[in-house]
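Only one protein chain is missing; all other protein chains are in place.
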Amino acid sequence: MKRVPTVITGTVGMDAHVIGTKVLSRALRDAGFKVVELGMQVTPEEFISVAQETRADAILMSSLYGMAELDLKGFNEKRMEAGLGDVILYIGGNLVIGRTDHKEVEKKFKALGFDRVYPPETDTDAGIEDLKKDLKAKGKM
Amino acid sequence: MKRVPTVITGTVGMDAHVIGTKVLSRALRDAGFKVVELGMQVTPEEFISVAQETRADAILMSSLYGMAELDLKGFNEKRMEAGLGDVILYIGGNLVIGRTDHKEVEKKFKALGFDRVYPPETDTDAGIEDLKKDLKAKGKM
Amino acid sequence: MKKLRISNKRIDDELLMKKRRAELDKWPTGKEVDFDEAVAYQKSLPDSKIWWKVMVKLREEGRMSVFPRAGTPILENMISLCQGLRDSGVVLIPVTTDSYTRLGQFEKVQGILEECERTGKPLLNGYPIINHGVKKTRKLVESVDAAFSPRGAGGEIAIASGLTTWNAGMGFLGFGSYSKNMTIRELAERSQNGMRVVGWYADRGVILCTDLHGWLPSSPFPLSVCIVCEIIEAVTAAEQGQKAMYPLVYCMGNMAQDLASIRLTPRLLREYLDKFGYKDTMITGTCPSQIPLFPVAMDMGGAFAYLNYICMIAALSKSNAVDLRSIDEGAGIPSRDTNSVSYRAAKWIFDVVREQKIELEVKDVDEEEKVAEIEIRTILDKILDLGDGDIVDGTIKAVESGVLDSPWSPNVNVKDKVLGVRDARGACRYLEFGNIPIPEEIKDFHRQKVAEREKLEGKKADYHTAVRDLWSFSKGKIVGIPPYNQ
Partner (left out) sequence: MKKLRISNKRIDDELLMKKRRAELDKWPTGKEVDFDEAVAYQKSLPDSKIWWKVMVKLREEGRMSVFPRAGTPILENMISLCQGLRDSGVVLIPVTTDSYTRLGQFEKVQGILEECERTGKPLLNGYPIINHGVKKTRKLVESVDAAFSPRGAGGEIAIASGLTTWNAGMGFLGFGSYSKNMTIRELAERSQNGMRVVGWYADRGVILCTDLHGWLPSSPFPLSVCIVCEIIEAVTAAEQGQKAMYPLVYCMGNMAQDLASIRLTPRLLREYLDKFGYKDTMITGTCPSQIPLFPVAMDMGGAFAYLNYICMIAALSKSNAVDLRSIDEGAGIPSRDTNSVSYRAAKWIFDVVREQKIELEVKDVDEEEKVAEIEIRTILDKILDLGDGDIVDGTIKAVESGVLDSPWSPNVNVKDKVLGVRDARGACRYLEFGNIPIPEEIKDFHRQKVAEREKLEGKKADYHTAVRDLWSFSKGKIVGIPPYNQ
């Protein structure tokens, strides 16, 4: 690939489930991306400011503890104000509390501005393939 | 009790599940009934003829193998013809094939002429109490 | 010791062929069977469909398969049921036949079967293999990559269809659990009338496997009588030319006792097969099997736990097959889904526990094994004694005199003078010995174990104890310890 896209990873809000985002980050690096790994418990604001500093092309958030929806209240507006409307937004994990049908969850989080929403135990490759597709579509790869 | 009522037991049709009817028969005897224990695989006709011979007050059938409905086709008519309309009729066990809601099963077998219908693993005492009640109601005890 | 004999009036081959035809002529589908073509078809089957080879492969690879129950009347549904089983790791698939077929009422079956196909409803409690016949049943066999075994009925229609087991020998299951009036003499004659069908196939290079049921203990009852009968079944089957067999070992729920039976049964089988001169008969494995009442369907938790307990026993004993029920065992014939989820649970345990190759020693197993072995040898000696060396004659006399006896029998020709209860650890003990020749010191062992329980419960064990014990496991409580906080 000509240009090396920059991707930010981390778990949002107070989520301490860091293993997934670690696995994901390493996989992204191995796939040739520049990864800014923020680790666990990243505030929405931090995602935004780091995205601005690093001119990130995508943010891949994780959240397993079930509080993602609350953690992301107003996030989409903020990122728009910050002029990050163009940044690709993915999120994955156990996004809600309890057993729920992924379709609903997907609707919910797309409404929050995410381009793609992944269920628990998603294979990282799947997500990375999607990312390449979306980046190519935007001519960023 | 003044009069000792006679009860016929057995598994109907080709049902080989005899343990239940054995347990039940012994319990009935212990409860003071005269029990004609026919054991397993008793044809509907046999139940009728024995009921006539012994002037039985009640027939307590068992069936676990799921074929009871077929085995009992026309049984009610035959016993009416045989003038046994007054005999109390109970049946219990796994009366149909597969998992089904007992309410439906009950409806089905009451339609076949049974006064009471019991699910699998019914406690014998419960059945015996019912029987005493029904016999008393008919002034046969 | 006297020369061991098995009375066997062998008939000449021509008569044999006549009899086989006569058997098949009982229903039109019999015409579909051409004996030589059947042999050819059997020989064309891949190893993965040949029962004894599948079992040996499982054992060699240190694996295990569930050996479930599966029978539903409509062919398409039967195929999908079996595919569901295969998907959840089952490679030993039974074709459980319906009760009417088992009793030869094909006329009646035909009517119901047509109604099934018309309405799509499963009005029979199994797969009517005779009425379906060879062509249709081959379709079943060919659409699932596993070995098939006819259960309860099937005869040569099953063989011609590519099912690869056959039950020769004195089958106590039919006598002890399924029939009301059959005499033991009739059973002996039936299995001794020289119908060497399994031998006929063996002579042509087609080895059919069998499982040994023995005399099913339909309630908590020590296994010694059952295992004795499996040995009788084994040698009489071998005499008919059966070259491959494996015992079902009934797990009654006490770990030490279950592991002991699993170790003991194949050992004694081998010994007696050799004694009777059938050194070339293979024992293809052991198959722990679940007997006690099942948790009522409503309690799915207990049902799963019970299944998984049996799976653990099978895994820890390194068995290569396990006769498993489904979580719906207490409710009724299982659906495809309840089967699949049940066997996926089993598969998890096989893959995770079985493959750890765990070596373990459980205290009391040796003692339980010793006790059972003494009982079994004593009973068998008595039988050979009664038969003056002839195990078949001996068996007939043994049943007639109650030397062989089992509780809750539906058969009027069984003495039914015995009874079993659980002891304080849930192990099965004799409460009433009837005429079973059990050495005094062993009787005392049982009495003492029962006494421990009586002490714990503060009352004598009697008939009612035995009845309660029918449910002791299904209700998830072995006798003894009272509920917490009481």
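In this document, chain identifiers A, B and C correspond to the written order of the chains, with residue numbering beginning at 1 in each.
Heads up, the rule we're going with is that contacts are C-beta pairs under 8 Å (C-beta built on N, C-alpha and C of every residue); 3 or more make two chains touch, one makes a residue touch a chain.
Everything quoted here is computed from the prediction, not taken from an experiment.
Engineer: Among the chains in view, which touch the chain not shown?
Structural biologist: Missing chain, whole complex, touching shown chains: A, C.
Engineer: Given the contact definition stated above, which residue among C:L75, C:A345 or C:V467 touches the chain not shown here?
Structural biologist: Within the whole complex, the residue contacting the unshown chain is C:A345.
Engineer: Could you tell me which of A:V23, A:M80, A:A111 or A:A137 touches the chain that is not displayed?
Structural biologist: Touches the omitted chain: A:V23.
Engineer: Give the residue, chosen from C:T119, C:Q356 or C:Q448, that touches the chain omitted from the document.
Structural biologist: If we include the chain that is not displayed, C:Q356 is the one touching it.
Engineer: Using the document's definition of touch, tell me which of A:I97, A:A111 or A:A137 contacts the absent chain.
Structural biologist: A:I97
Engineer: Could you list which residues of chain C touch the chain missing from the display?
Structural biologist: 48, 61-63, 88-89, 91, 145, 253-256, 295, 299-302, 304-306, 308-309, 311-312, 340-349, 351-353, 355-364, 425-426, 473, 476-478, 480-481, 484-485
Engineer: State which residues belonging to chain A touch the missing partner chain.
Structural biologist: Within chain A, the residues touching the omitted chain are 14-16, 18-19, 22-23, 26, 39-41, 65-67, 70, 94, 96-100, 120-121.
Quick note on the criterion: only the chains that are shown with their structure count from here on.
Engineer: When you check each chain against chain A and chain B, which touch both of them?
Structural biologist: Touching chain A as well as chain B, we find no chain at all.
Engineer: Measure off the straight-line distance from the CA centroid of chain A to the CA centroid of chain B, and report it in whole Å.
Structural biologist: Chain centres of chain A and chain B, defined by C-alpha means, are spaced 67 Å apart.
Engineer: Roughly how far is chain B from chain C, centre to centre by C-alpha average, rounded to an integer in Å?
Structural biologist: 31
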